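On to chain A.
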Amino acid sequence: MKYWRRPLDFDEVKIPRGEVHIIADRCKGCGFCVEYCPKDVLVMSEEFNVKGYHPPKVVKSGECVNCNLCEMICPDFAIFSVAVPEDEAADEPRAAAGAEVGAG
Partner candidate 1 sequence: MTTVTQQTEMVAEEHPIAPYLRMDRIPHIWCPTCGIGTAVKCFATALQETGVDLDKTAVVSGIGCTGRAAGYMKLDAFHSTHGRAIPFATGLKLGRPELLVTVFSGDGDLAGIGGNHFIHAARRNIDLLVILVNNFIYGMTGGQNAPTTPLTARSSTMPYGNFERPFNLPHLAASCGATYVARWTSLHIRRLTKSFKEGIERKGFRFIEVIAPCSTLYARLNKLGTGFNLMRFYHDNAEICHGADTRDLDIDFQNKLICGKFVDEERPTFLECMHEHYKKILGDRYVPIPPEGGMIHG
Partner candidate 2 sequence: MKADPAGVLTGAHYLDGDFACGEGAMAAGCRFTAGYPITPSTEVVERIARRFPMMGGLFIQMEDELASMAAIVGASWTGTKSLTVTSGPGFSLMMENIGLAAMMETPCVVVNVQRGGPSTGLPTMTGQADMMQARWGSHGDYEIIALSPQSPQEAFNLTIDAFNLSEIYRVPVLFMMDECVGHMTEKVVIPPAEEIEIMPRKLTSVPPGEYWPYHVNGKYVPEFARAGDGYRFHTTGLTHDERGYPDMSAACQEKCVRRLVEKIKNNADKIVRFDEEDTEGADVVVVSYGITARVARMGISLARKKGVKVGVIRLIVVWPFPEKRIRELAGNIKAFVVPEINYGQMVLEVERCAAGQASAICVPHGGGGVHDPNDICEAIVRAAK
């Protein structure tokens, strides 16, 4: 995520981490979760579920911030995210968590 300047409380705010669970057999391949995930965590997979739809799959593991948007927008109750407890969250460098600071 690009910031135009470094937020003043950057070191205090803990970005939540989430784990995406996909109930593949319930998915109808609508693509809403892929389109509207703010962190672009998901893509439509090439696999088929039992009904012949392509369910989504997570590609950017570790980027999910547990916003639950996929869970709310999925019309088929086929995807949800759960919070990853803080101690379990990988000690990734803060840069990877996304504080790119750049002009403009």
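Selection criteria: all candidates are chains of the complex that A comes from, given by their letters.
What we mean here is this: a residue touches a chain if its C-beta (ideal position, glycine included) is under 8 Å from a C-beta of that chain, and two chains touch if they have at least 3 such contacts; residues count from 1.
Note that the coordinates shown come from a computational prediction; the quantities given were computed from them, not determined experimentally.
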Touching partner of chain A in this complex, picked from 1 or 2: 1
Touch list for chain A against partner candidate 1, complex: 19-26, 28-32, 35-36, 45, 49, 51, 53, 55, 57-58, 61-62, 69, 71-77, 80, 84
